[in-house]
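Could you have a look at this structure, given as structure tokens, before my questions?
All protein chains of the complex are present and in place, except for one that has been dropped.
By letter and in written order, the chains are A, B and C; residue numbering begins at 1 in each of them.
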Amino acid sequence: MHIIEFIFSPLLALLIGVFFLGLARKVMARIQWRYGPPVMQPLIDIIRLLSQKSASHGVAFNIGLVMSLAGSLVITLFLPFGKIAPMSNSGGMLVILYLMLIGPLGMAISSGESANPNASIGISRKLLLAMGYELPFLLVVLALMKAYNTTSITEIVSLQRDTGWSMFTFPLVLSGIAYLLILPAMLGVRPFEVVNAPQEISSGPLVEYGGPYLALATLQHALALFIGISLFVNLMWGGAANPVIFFLKMLVVFFLGIFVNAVFPRLRIDQAIRYLWRWPSLIAFAGLILVCVTGS
Amino acid sequence: MVNPVLLIAVPLGLAFMVPLIDSASRKLTRFVPVAALLFNLILCIRLIPAVLENPIVINLGGFTPPFGINLFVGPLGLLFAGLISLAGLVVSIYSLSYIKNGPVVKYHMLYMLLLTGATGVVLTGDLFNLFVFFEILCISSYALVAYHGDRAGIESSIKYLIQGTVGSGLLLIGIGFIYGIFGTLNMADIAMKIATVEQSTLFVPMILMVAGLGVESAIFPLNAWLPDAHSSAPSSISAILSGIAIEVGLYAVARIVFTVFGISDIYLFFAFLGILTLLIGEMCAFAQSNIKRMLAYSSIGQIGLILFALALATNNTVTGGLFQLVNHTFSKGLLFLSAGYMIYRSGSMEISSLNGMGKRMPLTSLAFTVGAFSLVGLPPFAGFPGKFLIVSGALLKGEMVINILVGLVLLSTVIEGTYFFRVIQALYFKDGNGEQRKQAPATAVTAMIALMILIVALGVYPKFLADFLSSASSDLLDKMSYVGSVLK
Amino acid sequence: MSFLQNNIYYIGAFGLIMIGLLTVLVKHNLIKVIIGLSIMDTGINLFLIAIGYLRNGTAPIFSSPEVESILMVDPVPQALVLTAIVIGVAVLALALSLAIRLYKHFGTLDLHKIKELKW
Partner (left out) sequence: MTGMEILLLVAFGGVMLTYILGRISSSLRNTFAVVLSLVLVVIIALMYDKTGETIFYRGFFGIPMVLRINSLSWIFAMTISFIGCLSVIFSLDYMKVKERTSFFYAMLLLVNSSMMGIVLAGDLLTLFIFWEIMSWSTFLLISYNGGPAIAAGMKYIVMSFAGSMAMLAGIISIFTAFGTLQISEIAAGMSSASSGFKIFIVIVFGIAFGVKNAIWPFHAWLPQAHAEAPSPFSAVLSGVLIKMGVFGFILTMYVVVGLGTYMSLGGAIFSVRSILLVMGAITILVPTFVALLQDDAKKLLAWSTIAQAGYIMLGIAYGTSLSMAGGVLHFLSHVVFKSLLFMTVGAVEFRTGGIRDLNSLGGLIKKMPFAFTGTLIGVCGLIGVPLTNGFVSKWLIYKSLIFGSPLLTFVALFGTWGTVLYSYKLIHNIFLGQLPEKLKDVENTPLSMKLPMIILSFTVLLFGILPGLPLRVINKIVVSLGFDSLNISLWGIVSESGMLNMINLFAAILAGLIAVWLFLRIGARTIPVKQDDNYAAGAAVPRDRYNYTVKFYDPLLRMISPYLRDIFDTFYMKIADLTGYLSNGIRKIYTGYVGNYVMYIVLFISLMIFVQMKWSPW
């Protein structure tokens, strides 16, 4: 039972992530009155890419990518998907926060080795953007942990079953709003699509990847999408006891993200940071203060 | 039992023998001070057990006090006499090679006169006798400052002379007043009669005497001669002036204030004066770029610290002050001696010219470093126990004013550390011109090593001296037993 | 008037001391300063003598049995003054010899101009 979960939940996450990638392209195309590629196109691409030859720039180029994807896979073991959360006993939110570092870091080391100017720019932006949304995000997470008096994500989910979604319970409203405001940045969609920016810096960190590397990078991207959405649903929208309902909730969040993506133009990195550090941070800060004041 | 009179008589006699000896044998001249001071040192050491039991009082010419002149060899006097012989011995060994040019005979003669004067001051029990020995000390130091006969030496010497003469004039007026009031010059006798006179009449003579002695002991604002004289004298003389002369002046001030007058209301004022001297000395030293001037100002600062410690007048602080005094004699002596050869080698007194000396003269630089660390009060050198005793004694008094003054002492220590560390950095870590590595002569190195060993030994095992200093401090503070032992 | 009469020596002595001190303070010719020091010394010596002086007193020598010690001047200050004079002369000699050397080096005796050592 347990072992199945261990294998099942990363695979499920990968699958959903890749599905989301395909869905995103399809929905975007429909919004723009195009037909768009089939939803399973990214999966097909990954399989194709695995068979292609590619250039490698060195050991760190490989290790970084492997590290990045492995880290993201491990996070999926900690995130409850419905009731499936195989490693929720080995650590809580803090471990997740720290595991979330491995993804960008591995990616950065890997593409840093390639010595491509576009990659360097992309990485710099990726880290800066992460810094940008991490400020309000940490405030939100701390407010949640303080409000529920636990650091375990499964407990947060189960407590929401009694109190209702944390987004709509009194002291956490502000945090919920702040989280919603930074969600696009965490998912890396359009107003904050500064890292990959295909038209500007040739997909940034991804520029040197080809063949299997690109496949891994795509999977990592898919997982990041999955983790971002799943975290939001778990923390703010009450998670779910049932995987299906959980998936539906994720889908709703995903569509929200896509719509935002479709409407907004891209910001510059400094504009993005300035935005993230202004209103969302202020609201999140107010939320934390509110929780501290009312909680005690 | 040996007669303490020899402590004065032997060097005095030998001082005047120097020209005779010189005419007999050129080579022997240089060794006369070494021999005389070695004799004094041995004498002092032999006197220690007896003096610790009971102070020795010698009546010169057989008159019993209060008539006639008496010598009082208590622990304090013996401490100073020993210190003078020890420092004098080390410096005279150093001078064997350092003093080569110029009127060598006169140098050795004056040098011994200076030390005779100093020994006389600390041993005498008679006010006018004190004045006479004081004048011997002063006049020989005026002359020795001008030893090189160069511009700076002559200029500082004449300035020193003018201020010193005014000071000793004031001292003499003070002594005159005291004689007019009490009709006696014996310190113990005066001390006994002091309570019979109204205090306000004693004020003027005391001020005059303190001001007169203060010039020699470099209390602010009477110390303007010191930086000039110490920086232009030959380094061996700077070491003696800094290590002995001003300490003896301070001894005289302390003796007059504590033993003769013994009026405790004024002590706090001296504590303030000490702190002021300390702060001004350290700050002036901080701003110097001339190494010998820096050391000279640092001496002012140290005198301030010692004065502060003595003025608190508890057994602890006075012991601490005396410890600091011993440490100052050794460390400042060491600093001047080592600086002397470094200046000799580089040809300039600017600190920047000493850059990279650590490579050229490693041992001399090491000596300077040890002296500096000790003076700043870093363990395991001799400065730390002294500072520890002073601060603990001062805090033990538990008065807010004194606590604040202690804060200032610690602050000035930081300033002092700053300028010493600056020099040490210049010695070791700045690149100088790539001269050859050449050590100081063997005699100078011997002197420096002896002082270094003393400093480290005192720092590691302060108890060695502490007991003796403790009885010396009660000698200074306990007026009644002084009077009792002199007047029987 | 009797105050003046009784204390004439003291007044004279302190007058001399003050004159000497003032000379040292305001004059900037080295020779004059040395003269000032000398005057001050003289004043001090006079002061010491005055302490021990007794009006109409005799010399402190027991020359004949009828001389009472009460009428003798005090001998101690006189001894002191002898010593002080000797010291004063020594200082004076040293000062003057230094002045000569100083003139050789600086070509002037103006103390305002001899300020190489300061600060």
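Heads up, the rule we're going with is that a residue touches a chain if its C-beta (ideal position, glycine included) is under 8 Å from a C-beta of that chain, and two chains touch if they have at least 3 such contacts.
Bear in mind the structure is a predicted one, so any value in this text is a computation, not a measurement.
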Open item on the list: For the chain that was dropped from the view, give me its touching partners among the shown chains.
Closed with: A, B, C
TODO: Have a look at B:16, B:63 or B:203 and name the one touching the chain we're not showing.
DONE: B:203
Task: Residue of A:41, A:62 or A:163 in touch with the missing chain, whole complex considered - done: A:62
- [ ] Among C:33, C:49, C:81 or C:99, single out the residue that touches the unshown chain.
- [x] C:33
Open item on the list: What does the interface between subunit A and the hidden chain look like in terms of residue numbers?
Closed with: 6, 10, 49-60, 62, 65-67, 69-71, 73-74, 77, 87, 89-92, 94-95, 97-99, 101-102, 104-105, 108-109, 112-118, 120-121, 123-124, 127-128, 130-131, 134-135, 138-139, 142-143, 145-146, 149-152, 202, 207-208, 211-213, 215-216, 268-270, 273-274, 288, 291-292
Open item on the list: For review purposes, identify every residue of subunit B that touches the missing chain, sorted by number.
Closed with: 158-159, 162-163, 166-167, 170, 199-200, 203-204, 207-208, 211, 214-215, 221-222, 224-225, 227, 263, 265-266, 269, 280, 283-284, 286-288, 297, 359, 373, 378-380, 384-385, 387-389, 391-392, 395-396, 398, 406-407, 410-411, 413-415, 417-418, 421-422, 424-425, 428-431, 460-464, 466
Task: Positions on subunit C where the hidden chain makes contact - done: 21, 24-28, 33, 111-112, 115-119
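The working rule: only the chains that are shown with their structure count from here on.
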Open item on the list: If every chain is a node and each touching pair gets an edge, what shape is that graph: line, ring, star, complete or other?
Closed with: other
TODO: Mind checking the centre-to-centre distance between subunit A and subunit B? Centres are C-alpha means, answer in whole Å.
DONE: 78
TODO: Could you grab the centroid distance between subunit B and subunit C? Build each centroid from C-alpha atoms only and quote it in angstrom.
DONE: 28
Open item on the list: Under the definition above, what is the set of subunit B residues touching subunit C in their complex?
Closed with: 128, 132, 135, 139, 142-143, 146, 149-152, 154-159, 161-162, 165-166, 168-169, 172-173, 175-176, 179-180, 183, 185, 227-228, 231-232, 284, 287
Open item on the list: Quick check: in the complex, which residue numbers of subunit C touch subunit B?
Closed with: 17, 20-21, 24, 30, 33, 37, 40-41, 44, 47-48, 51, 74, 76-77, 80, 83-84, 87, 90-91, 94-95, 98-99, 101-102, 105-106, 114, 116-117, 119
